[in-house]
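In this view, the complex is presented without one of its protein chains, the others remaining in place.
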Amino acid sequence: MNITIELAGGAELLFGNQRKHEVTLPESDKQWTMATLLPWIRDNLLQERGELFMQGKSVRPGILVLVNDADWELAGELDYVIENKDNIMFISTLHGG
Amino acid sequence: MNITIELAGGAELLFGNQRKHEVTLPESDKQWTMATLLPWIRDNLLQERGELFMQGKSVRPGILVLVNDADWELAGELDYVIENKDNIMFISTLHGG
Amino acid sequence: TNVVPTTLTNPEILRYGRQMIVDGVGLPGQEGLKKSKVLIVGLGALGCPSSHYLAAAGVGTLGLVDDDVVDASNLHRQILHSEKEIGVHKVDSAISRLHAVNQHVSLIPHKVDLNASNALSIIQQYDLVLDCTDNATTRYLINDCCVLLNKVLVSGAALRFEGQVSTYNYKGGPCYRCINPSPPDPETTLNCFEAGVLGPVTGVVGSLQAAEAIKILASDESAYAGKLMLVCPWDGIMKAIKLRPRRKDCVVCGDNPTVTSPIDYVKFCGSGKNKQYSNAS
Partner (left out) sequence: TNVVPTTLTNPEILRYGRQMIVDGVGLPGQEGLKKSKVLIVGLGALGCPSSHYLAAAGVGTLGLVDDDVVDASNLHRQILHSEKEIGVHKVDSAISRLHAVNQHVSLIPHKVDLNASNALSIIQQYDLVLDCTDNATTRYLINDCCVLLNKVLVSGAALRFEGQVSTYNYKGGPCYRCINPSPPDPETTLNCFEAGVLGPVTGVVGSLQAAEAIKILASDESAYAGKLMLVCPWDGIMKAIKLRPRRKDCVVCGDNPTVTSPIDYVKFCGSGKNKQYSNAS
């Protein structure tokens, strides 16, 4: 399954300063959900300490997760089942001005 | 087949000032292409004189056509075969400043 | 000559004519702007363009909050201030420029650092608030006060080469805490002092905030409530993201709020407005 991972708002600094990653997820008996995708991203793409990206089973506070340009809360958050060609975006909430 | 028609840049004024139209195209033996869609739009959605929207078989100069957020030229212009859930956008080129 | 009774004078109609003929504004919309009071919190990179366009558009009253003076390093982005205002209080500089742009606007100075003891009394005097600040602590303060006082909040933020804009607490929509229930660890937060920011990116964000304020005040509708507008001019990316609705369990705007007055935001965020945050890595 192929998905696009996008980063913005500074979150890209955790991923080698690369804002877009085209990813092929390994085959799995179980469906890929956000709950399984997040640790996979942490273990395979993240280039910084894990706790800068995740806290417990979810993303750390300050990171907003989007599925196909919509808030992941609308898609079921961790329960969302990933589909082929999905665009998953992680945006750091900005505070500057 | 269901598609979304979007208008911008003033083109919406030709369509009752409505910027988004959800449209169900009638069943057809032949495939819907941009070449057949344009006259259908002219005859079914347009609320102004036909020549403000079309010139010959295409749109009049000053209107840019997009298929799923990309220039229709990249999709084959009039030859493009419409797919279900496509987003077709007509944008008037702006000159003001 | 006016045939419809209006509070607008002929010079005002001449001045605002080009915006009044835009659908959704019109004479009623322009009158709506004239009787509105907007609070701009922060006269930095976002407050400068937003307050400029709102003054130019004929918003009747602008409240201006800042406690800082103009510095040379501000000038690449804080466009109300020019070289001769270096060392001048930002509120004074803003009032001078905004008055020169539009004498018809009432400009109310608030030369303070907005905090838990003054925020409610300041915000309650206004109809709409623009968050043009630069730190999480103040953003949570402003949000909570807007919810408590039932004020709409048009919030902008910018850093490096991108910006984010949304409208909170609009007709039952989400508030800032609905989207950001927990503040980030200050150890992981960049800010303008460390990370830098491009001037025109802040111009985009501040202008988007002003456009939304005008829409709300002139036409009683919002463009960004429930959406997050993302602009990254450097990468040529722009998106409008659909956000969650109001959270029923939100601690300030939910069905059973536990925040019923301003809290200790410094403690909540783990930091004050000290801009010396450590870098993310």
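Residue numbering begins at 1 within each chain, and the chains themselves are lettered A, B and C in the order written.
Everything that follows uses one rule, which is that contacts are C-beta pairs under 8 Å (C-beta built on N, C-alpha and C of every residue); 3 or more make two chains touch, one makes a residue touch a chain.
These numbers come from a predicted model, not from an experiment.
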{"item": "Chains in view touching the one left out", "value": "B, C"}
{"item": "Among C:Leu107, C:Ile214 or C:Cys269, residue touching the chain not depicted", "value": "C:Ile214"}
{"item": "Identified contact with the non-displayed chain, of C:Gly17, C:Gly87, C:Pro181 or C:Pro245", "value": "C:Gly17"}
{"item": "Among C:Leu198, C:Cys250 or C:Cys269, the residue in touch with the chain that has been omitted", "value": "C:Leu198"}
{"item": "Those residues of chain C which, in the complete complex, touch the missing chain", "value": "11, 14-25, 49-50, 52-53, 56-58, 72-73, 75-77, 79, 82-84, 97, 100-103, 160-161, 192-201, 203-204, 206-208, 210-212, 214-215, 222-224, 227, 229-231, 233-240"}
{"item": "Touching residues on chain B - with respect to the absent chain", "value": "8-10, 13-14, 19, 48, 52, 60-62, 64, 66, 69-71, 73-74, 91-97"}
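Keep this in mind: only the chains that are shown with their structure count from here on.
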{"item": "Inter-chain centre distance, chain B versus chain C - centres from mean C-alpha coordinates, in Å", "value": "37"}
{"item": "Centre distance in Å when chain A and chain C are each reduced to the mean of their C-alpha atoms", "value": "29"}
